[in-house]
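Note that this complex is displayed minus one protein chain, with the remaining chains in position.
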Amino acid sequence: MFSVYEELFISLMFIPAAAGAIVGMIPIKCSGNVAAFLCGTSAFFGILSYPLYLYGGDIAFTFPLPSAWGPYSILIDELPAMMISLSSAVFLAVLAHMIFSVSVSAEGRYSSTICALFISCMLAMCADTVILLLIAWEAVTLSTFLMASGKNGAAAWKFLVIAHIGGLMVICAFLVMLSYSGDHTLSSWSDLGNAMGLPASCGAIALLFMGFGTKLGLIPFHVWIPDLYASAPTHTSALMSTVSSNAAVMILFKSIFGYIGVSEGMYVLAVILMAASSFTAVWSALESLVQTEPKRILAYSGMENMALVLLCFSIGILFSDGGSPGLMTVVLVAGLFHVMNHSVFKSLMILAVGSAEDCTGETAIEKMGGLAKIMPAFSLVALVAVLSMAAIPPFNGFASEWLMIQSMMGGEGIHMTEIILPLGVAVLGISGMMAAVSYARLYGFMFLGRPRSEKPVSSKVGTAVLVPMAALALLCFAMGIFCSQIMEKLARGVAAATSIPSDDSFVNHLSGTLNMPIMAGILLMAIFAAYVLSRAFRKKSARSPTWDCGTPLDENMQYSSMGFSQPLVRVFHPLYGDVVEISDDESSENRKRYSIKFAEPFVEHLYVPIGNLIMRGARRVGSTQNGNIQTYLGYILAVLVVLLVAVRFV
Amino acid sequence: MIEFVLSAAQSVLMIALAPLFAGILKKAKARMQHRNGSSIFQPYRDVAKLLRKNETVSESSSLLFRFIPYVCFGSMVLLSLMTPFFFVDVAAPYGDLISMVYIFTLYRLMMVLGGLEGGSVFGGMGSSREMMMSVLIEPSLLLSLMALAGLTGGSTAVSDIPRELIGMGVIVLAPALVLAASSFFITLLAENSRVPFDNPSTHLELTMVHEGMLVEYSGRGLGLMDLSSMMRLMIFSSMLCTLFFPWGMALTASPFAIFVGLAAIFAKVLFVTLAIALIESYLAKYRLFRLPNLLTASFALSLMAMISLYIL
Amino acid sequence: MDAAISGNLIDLCVVAMLLLSMLAMTTTRIAQLLNAFAVQSLFLAFLAFVIADSTGHTELFIMGGITFAVKVIGIPWAMRNTAMRLHAGREIDSTMGIPGSLLVSATLIIVAYLVTEPLMATVDTIARNCLAMSMSVILIGLFMMVTRRKAMAEAVGLLIMENGLFLGVMSISYGMPLVVEMGIFFDVLMVAVIVGIFALRINKAFDSIDTSVLRRLKE
Partner (left out) sequence: MMIDVEIILLIPAAAALLSAVSPKGRAASVSVIGSAAVLIASIPMCIRAFEGTVTEYGMWYVDGLSSLFILIIGMIGVMSAMYSRGYLLRDKEEGEIGTGDIRQYHIMFNLFLATMLSVCVVSSVGVMWIAIEMTTLVSAFLVGFYRRNSALEAAWKYLMICSVGITLGLVGITLVYASSSHILGDDPGALNWPILFEAASGLDPVLIKMAFVFIIIGFGTKMGLVPMHTWLPDAHSQSPTPISAMLSAALLNCALYAILRFQMIAEATVPGFASALMIGFGILSLAVAGAFILISKDIKRMLAYSSIEHMGIITIGFGIGTPLAVFGALFHIIAHSVTKSLVFFSAGNVIQGYGTRDMDSVRGLGKSMPGTAFMLGAGTLAIVGLPPFSVFVGEITILSGAIGAGMYHIALLIAAFIVLVFAGFTRNIFSMMRGEPSGKIKAPRGILRMLPMTVLFLITLFLGLFMPEQMSDALWSIADWFTGAV
């Protein structure tokens, strides 16, 4: 409506980041921080997109220079506006953390790729033409790769290749859609499924699912995730698992439910997708239990959360068959809400873990412990993140998981879902609980107990980093408390982005029997009352060493994190493929050291054989180039004879 | 208004009666084992004694450790406000069954973190085992509640379910309900650390789960934790008695209905308590790695409940 | 010349060219090979004269003349000289024995017949039967390059292919426009010269023109 403001807003949102990307390339000392600051400016304006949307409606902009594939235009309507605002907030927090961390002096190149990531993620979320969407999406991959290729080149390469496979799947799906639509403008696409027919639309949906699944960690495309998280800089992982996941989910959602449009008859597809995402959820939760590095735990937990989001989407497809638009809206809102929540609590947790790693100089969970006493404020914000991740009321993780279960429970009785939905709930329950276990493990063994190594803990991250973290923690709380309002807004956005017929029945589910503010109020009051009442007794409290049966406790006499997850490992033993390795312990004679190795079965039984097969094939092909000119001429003769005969007889 | 007073009163009653039923349970067990046992009011005395005692806190614990008892107690208070007892309405109808499940998770998570606070081996072991069980409990708990919701038309609101069930009459004592209730009963035992999942009265290091997590607590903290765990048993029992078998509950605020409701709920909770006592007397604690079998059975029961909902 | 005689002469030339290719396949001496090539080129030149005479395409006389000058005299002479200078030895090994080569050549002739059979009907020149023959000569020339190890022999293989090509050009279309044909001829000459230059360089660098030493560039 205010076209001048639109242009002003768009330029304020993108030009500083673009400038930052260039400034970062200049090889002077402060260029990194300047670029990060510029990107922060952009992110700040990005936050304004939702308020602006509420104030002035859709924000549209078209770049004056056209591409080979039509113009570059962007359109920010309700859903993108929400996502952009939230992602920008997360981005800003991560940037602030980066700038405030005294241990990390932002490298120019790194900041410049962060700027590129900002631009590409935001463009991917609000792109309105196919080419912009595809370029932005691939640019997300590229900038993530550039941000990650620090320590472990192989991990970054693995990411790049798998993400590229995914990118090609996405590209193919969009090209199929384009071939039916013929129009480059995405906002004019709706219900292409009618024109495409069932097989093509199912194929396109499956491609999109897998394509974005590579970024979100859908099995078996997940193998890059743990390694990359473990080796990439903290801020890379924080942004990768939040902002780019937001973009992926957002585009996936718009493509499946908006552009293609689900229709009846997709039952089988929905069940397959549900199976894939459920499997991913349970599997990654299981794997997260046995990881020895905090970042790897977070990597698997990110996969688990994204798998739940994908589960929501596939249930959404299922509901389309049952003809229940209201429930479909609810389950889609649950998915979108969960990805938003995830981006907040996950970035918070990654930042907390990153800071903790900076302070201790350790990356193994076995070497940490007792940080809560040294860094109480950190441990408090980390606790908020853990509680959110474990879906504990009143934090935001609970709100979206609640809505997921709510929609599934509400969905029973719908055609053909009798057995599937209970299984979905079971998956949600078991993976959610397992995730909670692994967060308890993460928190318990990093922050609680006694230190497990004698290394001194330095507080070199400074206290300023607490500001963005506290902001994120507050956001976790606020998004939990105001979940009903957010859900309603999301439902409106879903209705606008898709052609799901509006059905008021979803309103009952959205906030029906959950009143978070009051429930949280009662909980807090009850806790407070318990505190006050028991304080009334005014008793002394003394400190003494932990009860130890009389022997002094050393740092090895604590439950170990691997031991903590042993019972579950034993229960789910057949799934883990763990191997006990026995080696001689050097330190003491005649002693054996037993250690458990957990191999990623998908690497071992899928990727390695396929890789070997491809390499063997390539070497065989390579042996045709044997250096002998006679052989070469023989090829020409052979192909000539074969083609001539073929032309003659075919 | 009178409804609110009644529902508030029932919550207070639940909190107040929680130690009593714990005492009854102990007494019944003792009797079955041909012991005299302590008074059924002994738990009140224990809690009161603990709350008055000085507290000793481990040096390795952080501030969180001090707050865990309050959080646990607070969450149980919230839950008792959300659970019907003899009257169908609840004082805090601001959450549904699912929220209740997650508040239980809050309680458990806090206890687990508390177990890790001390940095001792016992706490870690208890936490670890507790977490294993909770993973296996969660799906069957959710599924049994889902079956219940399915039986009553999809609502997960706590007060709707008894109303619906009573409205349907005794015919809804359908296989689905029985199966779901059996599943729920198993989860009740597991959640509350009863035999065969845990031995609540042991202090033998190798077997303890729940007590292991509480090993570092003393004084006020221990008192609150004990009280919370009794409340948890109470809440679970009344969930079983009001959600799955609501007959007899007061639907209106008339004095007769309230009287019947009170009588019925006492009888039902007493029955559950005695059943637990019976099981505890006649079963030994299972080996840790046999527990999954039992929990899988519970899961299967709840799944069968879901299936029977549609097939039968 | 009447049509029957010219037809016979054409057939004779063509068959002779094919036989000479086969003969070239069986030679083991560089000199023999060059002789075979020279004689084959001679038949090609003769063929050009015959066709030119019988159809009145006079520019084929020029072509025949050039063929004679370049292929019958020029190139064989130059190559003989080069071979002498290279002390390349007289032997030219083949990766396949003579019987094998002949069998494959025979197969190639059959293939050539098979594939050109439908073309016979569409081309209406007097020498259209030559199409199969020319295809055979091309394929055999290529096959010779496949089997021979000496650089010199490979070059001759290439030239035999070109002979086959010219045979084809004449047989199906009485030759291309003169400019093109002259250009092509010039090109052939250039190829021969440059191949010669490189053969000399290779000989200098490797002390051999056996192409089996040229096998270092591979994967």
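Annotations for the structure displayed:
Letters are used for the chains, namely A, B and C, taken in the order the chains are written, and counting of residues starts over at 1 for each.
Note that in this section contacts are C-beta pairs under 8 Å (C-beta built on N, C-alpha and C of every residue); 3 or more make two chains touch, one makes a residue touch a chain.
Quantities reported herein were computed from a predicted structural model and do not represent experimental measurements.
Touch, as defined at the top, links the missing chain to these shown chains in the whole complex: A, C.
Within chain C, the residues in touch with the undisplayed chain are 115, 118-119, 122-124, 138, 142, 145, 151, 154-155, 158, 161-162, 165, 168-169, 172-174, 176-181, 183-184, 186-187, 190-191, 194-195, 198, 201-202, 205-206, 211, 214, 216-217, 219.
Interface residues of chain A facing the missing partner chain: 27, 65-69, 131, 134-135, 138-139, 141-142, 149, 153, 156-157, 160-161, 164-165, 168-169, 171-172, 175-176, 178-179, 614-615, 617-619, 621-622, 624-625, 629, 631-633, 635-636, 638-640, 643-644, 647.
The criterion applied here is as follows: only the chains that are shown with their structure count from here on.
Taking each chain's centre as the average of its CA atoms, chain A and chain B sit 35 Å apart.
One inter-chain figure worth recording: chain A and chain C are separated by 68 Å, centre to centre, where each centre is the mean of the chain's CA atoms. Contacts with at least two other chains are made by no residue of chain A.
Among the residues of chain C, none is in touch with two or more other chains. The touching residues of chain C, counted against chain A in their complex, run 95, 108, 111, 114-115, 117-118, 139, 142-143, 145-149, 154, 211-212, 214-219. Partner chain C is touched in their complex by these residues of chain A: 622-623, 625-631, 633-634, 636-637, 640-641, 644-645, 647-648.
Of all residues in chain A, those touching chain B in their complex are 369-370, 372-373, 376, 379, 383, 387, 390-393, 398, 401-402, 405-406, 408-410, 412-413, 418-419, 422, 425-430, 432-434, 436-437, 440-441, 443-445, 447-450, 512-516, 518-519, 522-531, 534, 537, 539-548, 553, 557-560, 563-568, 570-571.
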